[in-house]
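Below is one structure. I have some questions about it.
For this view, one protein chain was removed and the others were kept in their places.
By letter and in written order, the chains are A and B; residue numbering begins at 1 in each of them.
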Amino acid sequence: MTRTKLVTISAGFILVACMCASILLLNRVDQLRPQATLEEVLYLPSPKVLRRMSLGYDGLLADIYWTRAVQYFGGHHAVGAMHFQLLAPLLNIATQLDPHLVVAYDFGANFLSPPPPNGAGQPQEAVRLTNFGIENNPNEWLLYYNLGFIYYMELKNYAGAADAFSRGSQIPGAHPFMRILAAQMAEHAGEIETARMLWTATYQNSKDKNIRANAAAHLRALRVDDDVAHLETLVDEFRERTGRIPSSFAELQIPGLNGGTPVDPLGNPYKLTPYGHIEVQHPDDFPFIVNGAPPGYIPPKVPKFLPSD
Amino acid sequence: MPAIEILGLEKTYSVGFWRKRPKRALLPLHLKVEKGEVFGFLGPNGAGKSTTLKLLMGLVFPTSGSAKILDMDLDDPRMKARIGFLPEQPYFYDYLTGQELLNYYAQLSGVPGKERSHRVATMLERVGLKDAANVQLRKFSKGMLQRVGIAQAILHNPEVVFLDEPMSGLDPMGRREVRELMEQLKHEGKTVFFSTHILSDAEALCDRVAVINKGELRGVGAISELTSTVQGKIEIVWRGTAIPAALKNMNAEFFVSGDSVRAILPEQQQEAALETLQRERLHLISLTPLSTSLEEYYLQKVQQASANATQTAAGGRA
Partner (left out) sequence: MSARIAYIASNTFREAVRDRVLYNLIAFALLMSGAAILVGQVSFGIERLVVVNLGLSAVSLFGIVIAIFIGIGLVSKEIEKRTLYTVLSRPVQRWEFIVGKFFGLAGTLAVNTFLMAIGVFAALLYVSRQFHGTDGWIAVALYFSILQFLMMTALALFFSSFASPLMAAVFAFALFVIGNFSEDLRGFAAMTHGLQRWLATGAAYLLPNFSALNIITSVAHEQPVSSSLIFYNTIYALVYTAMVMAAGVLIFQRRNLK
C-alpha cells in the first residue's frame, strides 16, 4: 500500500514543517505588536463595561489582567525600565473586575509607590488603589498595613501612617504589631528600627514572592547599613585611641567575634579599607544600601533580588 | 487475471469503550472472481457481507491479508476508476437533483467533460428516471433512490460492479427492474459482485455463489453444479382425490389437498406413473422435475459446524 504510505509521509512532513514554521512566525508576530497591551488598555471602555461584557466570567478576566500586570511589571523591570505607566491601569482593571483580589492591592502598594527602577513612582496611585481595596475589603488588615507603609516610606506622612496602622489594628485577627506600629509612628518617625519592623512585617505577611524578595533585600540593606555604621564607629574610636587606622578587624577586638572578621548578611566578610572605611565585597548583592558601597559605586539599573528569598 | 482476488482478507474490530474486546467481523477470506462472472455473496444479516465489500472499497482497512481488483491494489485510484459500487440502503446528497448528482459522480470518476452530459442523460433514461432528472433527491421514493444508486454505480462504464443488497427494500416491480439491469450488465460482459440474502435473486442471476456466515466462508460453487448434485425426483399433480393402487407401490409420497393430489416420486418411475394415470383416466395437471434448490444448499452451509467450513472453502476455491 505504497500510495497510502506516501500520503502519510507527506502529511506528516507538512505537519512537522508547519508546526516549526508557525512557532517562528508567532514569535515574529509577537515582536511586531509590542504595544498590544498598551493599545488594549487605552481603548478599553470603563472596567464596568468590560465587566458586563465578560458575561459573568469577570473573576477569570480579573485573573488574566492581574497576570498581565505582573508580567508587564516583571518584563519592564527586568530590562531596567524607568516608566511603568500601564501598571496602575492594569491593576485598576483587575481590581475593578474582582474587587476582592487582595494580592493585586498588595502588589500595587509595593510596586506602584517606590521610585523607578524599583517601582512606578506613583505613590498617590498606590494610595488610591489601596483605599479602593479597603473600601471593598474592610476586614483585610494587610491593606491598612500597606497604606501605612506607603505613607511612612514614600510620602513621609507620619500622621497618615499612624492613622492607617491604628485603623488596621482594630480589625479582628490583625497582627499585634499593628498597634505597636501605630504608636511608633508618633514617637519614632524616620527611625531605622521602624523601617526594619515594617519590612519584616511585609516579608512575613505577603504571599507574593516578588514582594517578599523586595522586602528581604531591604532588610539585608538595613542590616548592612547598621553594621557599617557600627563598625565605622569602632574604627573611629580605635583611631582616637591609637592615632592610626587599624590594619585588620582583629585589631579592633570586636566584642563577641573573638578577633574574627565580621560578615555581611550573606556571609561574606566585610572589607576594611586603608582609609578606615567599611565596605561590602559585592555591593550588587545589596541593592538598597546607604552605607558600605565603595566610593563612586553605581548600582545596576535592575535591583538584584536573590532567588532564595 | 481474475477480476477480484481476495487473499486472506481479515477484519477484527475492537468494540467496547472502556475495555476493548476484539470482534471478528471477517475471518481470513480467500476468494477469486473471474472476469465476466456474476457472483453472488450470500449470507444472513450480519454475516460479514458488508464488511467484505467495505474492505474491498477501502472504506475500512483489513487487520491482515490483502486483495486485488483488476490486478491492482485497493488504494489505487486507477482501479477505482474502473469499478462501480452501490452501498447498502444508499443515501445521496438530497439537495441535488438526479442529474446534478450523477454529473458530480461522473466528475469524480473522471468522465471527460464532453461525454458527461450525454452519459448522465443516457443513464437516467436507462434506470427510468428521465422525468425525475430535475427533481431534488429529497423528493425521491425509496425505489427511485435505489435506481439512482445503480445508475451512479454503472455511470462511468466500470468493468467490475459491486452491489450491496441491491434488491433490499424494493417492491416486486422494483426488484424485477433491478434484476433486468443486472442481466443487462451480464450481457455487456461486466463482472458483477453482489451481496444478498434473497436466494431467488441469486439463483436467477448468478453464475457462482459464495455462502458466508459469522464472518466465515462456508462454501463456494457454481449454481448449475449446486442444483444438480442431488439425485432427481419428480412431482406429479392430478385432479381428484383418488390414488391408484399401482402408484401406491411406487415408493412415493402423496399429499391430498382440495380436489387435487400431489405425488413425489423417483425420476425413473415417471413413465410408469404417467401410464397408470392415463389408464385410470385421471386428469393430469402438471409434471415437474424436482432439483435441489439453492435454498437447501444455503441452509445446509449456513447451519453446518464452522470446523469444516475452511475445508469446503478450500475445495470451492480449487
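Keep in mind that, in the parts below, contacts are C-beta pairs under 8 Å (C-beta built on N, C-alpha and C of every residue); 3 or more make two chains touch, one makes a residue touch a chain.
Quick caveat: nothing in here was measured; it's all calculated off a predicted structure.
Only one of the listed residues, A:T4, A:Q85 or A:N268, touches the absent chain: A:T4. Per the touch definition above, the residue from B:T52, B:S109 or B:Q269 contacting the chain not shown is B:S109. Among B:G40, B:G58, B:G98 or B:P166, the one in contact with the hidden chain is B:G58.
From the options B:F85, B:W238 or B:Y298, the residue with contact to the chain not on display is B:F85.
Counting the whole complex, the residues of chain B in touch with the unshown chain are 13, 54, 57-61, 75, 77-78, 80-81, 83-87, 89-93, 95-96, 100, 104-105, 107-110, 149, 152-153, 156, 162. Seen from chain A, the chain kept out of the figure touches residues 3-4, 7-8, 11-12, 14-15, 18-19, 21-23, 25-26, 28-30, 32-33, 36, 39-40, 43, 64, 67-68, 71.
By our rule, only the chains that are shown with their structure count from here on.
In whole angstrom, the spacing between the mean C-alpha positions of chain A and chain B is 84. Those residues of chain A that touch chain B in the shared complex are 1, 3-4.
The touching residues of chain B, when paired with chain A in their complex, are 73-77.
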